[in-house]
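All protein chains but one are shown in place.
Chain lettering (A and B) follows the sequence in which the chains are written, and residue indices restart at 1 in each chain.
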Amino acid sequence: MSKSSPRLGQGAVLRYVLRRLLSLIPVLLGVTLLTYALMYISPKDPVEMMLQAQGTAPSREVVDAMRHQLGLDRPFVIQYLDWLWRFIRGDMGVSYVDGISVAGKLLTALPNTLKLAASSVIVTVVFSVPLGILTAVYQGRPVDAVIRFLSFIGNSLPNFVVSLLLLYFFALKLGWFPILSSRSLISLVLPTLALAIPMTGKYVRQVRAAVLEQLGRPYVDGAVSRGLKTRTVLFRDVLRNAMITIVTLMSMSIGSLLGGTAAIEMIFVLPGLGYMVTSAVTARDYPVIQGFVVWMSVIYLVINLLTDVSYYYMDPRVSAGMGVE
Amino acid sequence: MMGVSSGAKRKMAVYLAIFIALCIFSLVSGRLAPHDAEFVDLLAAKRAPGGEYPMGTDWLGRCIWSRILAGASSSIFASLVIVVLSMLVGCAIGIVSGYAGGAVDEVVMRIVDIFLAFPGIVLSIAVAGMLGPGLKNGILALAATSWTQYARLIRSYVLSLRQENFVKAARLNGQSGLSILARHIFPNAIRPVVVTGTLHLSGAMLSISGLSFLGLSSSSAEWGSMLSEGRSLMQQCPWVVLYPAIAIFLVTILFNLLGDSVRDVLDPNGKNKVLND
Partner (left out) sequence: MKKVIALLLVLVLVLGLAACGSGTSSNDTPGAAPAADASPSSGGAPASDGAPAASSEPAPQEDTRGTFVFGDYVGSVDPASGAYAWVGIRTGVMESLFKFDENLNVRKNLVDDYSISDDGMTWIIVLKDGITFQSGNACDAEAVKASLERTCSMQARADGELKIASMEADGLTLKVTTREPNPALPNCMCDPYSGIVDVKSLEADGSAVIGTGPFKLVEYVENERMELDAYDGYWQGMPASKHVTIRSIGDLDSSSLALQKGELDACYGLSYDARDLFDGVGGFKISQAATSRVYKIYFNHEHEFTGDPNFRKAVCMAVDRVNYAAVLVNGAGTATKSTFPAATAFGGDELAPNVPDFDMEGAKALLAENGYVDSDGDGILDKDGKPVSLQIITYGRTGLPQSSQALQSALRQLGMDVSFEQLDSTEERANAGAYDLSVYAEVTLPTGDPYSYIMNNYKTGGTQNFGKFSDPQVDRLADELAAEFDSAKRAELAREIDTLVLAENHVCNMYHLNMYMAMKDTVEGLVQSPVDYYHITYLTCVK
């Protein structure tokens, strides 16, 4: 378990993966219970929210009948256990609001979320890695200063403002892009930019720091003094070692992007998971919220696991870091 | 490149001074406002900048310049409080978990996992739903989701410091756990935490306005909610969003510059790779 232990064999990696997957169970239980409790103690219940959406005030009997119909008149623990028992048998339930199955809702929301997450991560990596290296190599020069300053700007406005500005100028004024999403790829450009601009701003600085750290290592000087060309060292060793930072960054971003980005989805009319869960929380649509939370926990753990395993393959020295972080 | 240049230190001192000056200014700026920031005058609604209202008025005829001045303290201190609160909670939990190790560590880390896997938006909306919308509750909601990064960060430092010889020596000398923590581990582990904290400031500032976009706004003058409440007037009365946006923009840039310079001084080798979200 300590960082100095020798490289693990394939069997150990497999055992490690299994152990991590098993740890999903307590996390899943904890997260779903916490969600249920939070929703339960918040002062509105689904029936009230539903009736508030309709703007009417029906009699108490109607409210009570609806509560009974949804099973909301049972004690909290019973409701949760009932949900859990159905979940174990593969039934995630149906939405209180429109009666559509939760699995169906997740599947409908997923494509938009996946599209947005993938495109924005790709654009971010494509821009931030070269820019990050550039600023590191030219540390302290004007290029460095300009790029760093731009990276601050990209990261200094709330993303809904950036989104509205993009829509206003590039869609309405210049007419280059549609405002309402369609199935064509062109409608992905602006939301991708809205997500990628601040991420790039942040990651340029992180990549720069990682490359700088590598450049400061003795092996770089050693390699150069042995007569290797700087760019060979840069691309063969420095970049390879800086990959760990990049992978960590990506894993964190993908995780949060796969949870949906409510504001972007709303503004660009690309209803994905973020949009789904925001409206579900507003309506106290318990089954949908639970379905989402399960999805998030699984995504979180799987991404974390993949990241750790990839460390193992990228850098043998990390091998036994598994289990610590 | 390895040592901390005096230039970096000077830079940090300058940004720190500006930052402190800004904090002090924001405490008194409300009193410099030419109008009552909450004074509603419907007959003066949506006036363009000029004359009595240097930055114009909003949809309720409130003076935007006065609201920016009055909102400075809540906007700036809200981000400070979010960072400090999550730092304190995260560090306390992380240190205990890392130092105690074993079963305690295992349990704490699973709890951290639960919070990390827990979608921040669900938590934020649920907290706002329970406590009501408002700045204080928004701060609580955001702190509740961001303490985990500090816990994980400081725990990993504690774990590695525990292996260091000076800690082992202290233990052999019979020092108590608490004093080892206080004398040897905490001072060494706090640097990366401070770096993460300053880098976190700008993110915290932006998340507050994100919350108010989702309808969890505070009603008082606060830059983020001014921006999000006024966004439907972006085309008709651009000044309603322009000035709060500039205010947020400038302060976030300052936070970013400060964060970077603090990192250059405290963590020059870029060891601190745990990132804020």
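Everything below uses one rule, namely that a residue touches a chain if its C-beta (ideal position, glycine included) is under 8 Å from a C-beta of that chain, and two chains touch if they have at least 3 such contacts.
Please read all numbers here as calculations on a predicted model, not as lab measurements.
Novice: Would you indicate which residue among A:V31, A:A117 or A:L167 is in contact with the undisplayed chain?
Specialist: Considering the complete complex, A:L167 is the one touching the chain left out.
Novice: Check each of A:V102, A:A117, A:L131 or A:I246 against the chain that is not shown and name the one that touches it.
Specialist: Residue touching the chain left out of view: A:L131.
Novice: Check each of A:V123, A:L157, A:V220 or A:I289 against the chain that is not shown and name the one that touches it.
Specialist: A:V123
Novice: Looking at A:Y16, A:Y80, A:Y203 or A:F268, which makes contact with the chain not pictured?
Specialist: A:F268
Novice: Which of A:W85, A:F149, A:W176 or A:Y219 touches the chain that is not shown?
Specialist: A:W176
Novice: In the full complex, which bits of chain A touch the chain not displayed? Write them out.
Specialist: Output for chain A: 42-44, 48, 50-62, 65-66, 68-69, 96-100, 105, 108-109, 119, 122-123, 126-127, 130-131, 133-134, 137-138, 164, 167-168, 171-172, 175-176, 178-186, 188-189, 192, 229-231, 234, 265-269, 271, 275-276, 279, 283.
Novice: Quickly run down the residues of chain B that touch the omitted chain.
Specialist: Within chain B, the residues touching the omitted chain are 38-40, 42-43, 45, 59-61, 128-129, 132-134, 215, 219, 231-236.
Everything that follows uses one rule, which is that only the chains that are shown with their structure count from here on.
Novice: Could you work out how far the Cα centre of chain A sits from that of chain B, in whole Å?
Specialist: 21
Novice: Quick check on the complex: what are the chain B residues that touch chain A?
Specialist: That would be residues 1-2, 110-111, 113-114, 116-119, 121-123, 125-127, 129-130, 152, 156, 159-160, 163, 202, 206, 209-210, 213-215, 224, 227-228, 231, 234-235, 241, 245, 248-249, 252-253, 256-257, 260, 263, 269-271, 273, 275, 277 of chain B.
Novice: Spell out the residues on chain A that touch chain B in their complex, using ranges where they run on.
Specialist: Going by the criterion above, the answer is residues 2-3, 23, 26-27, 30-31, 34-35, 38-39, 41-44, 139, 148, 152-153, 155-161, 164, 168, 202, 205-206, 209-210, 212-213, 215-216, 245, 248-249, 252, 256, 259-260, 262-263, 274, 277-278, 281-282, 289, 292-293, 296-297, 300-301, 324-325.
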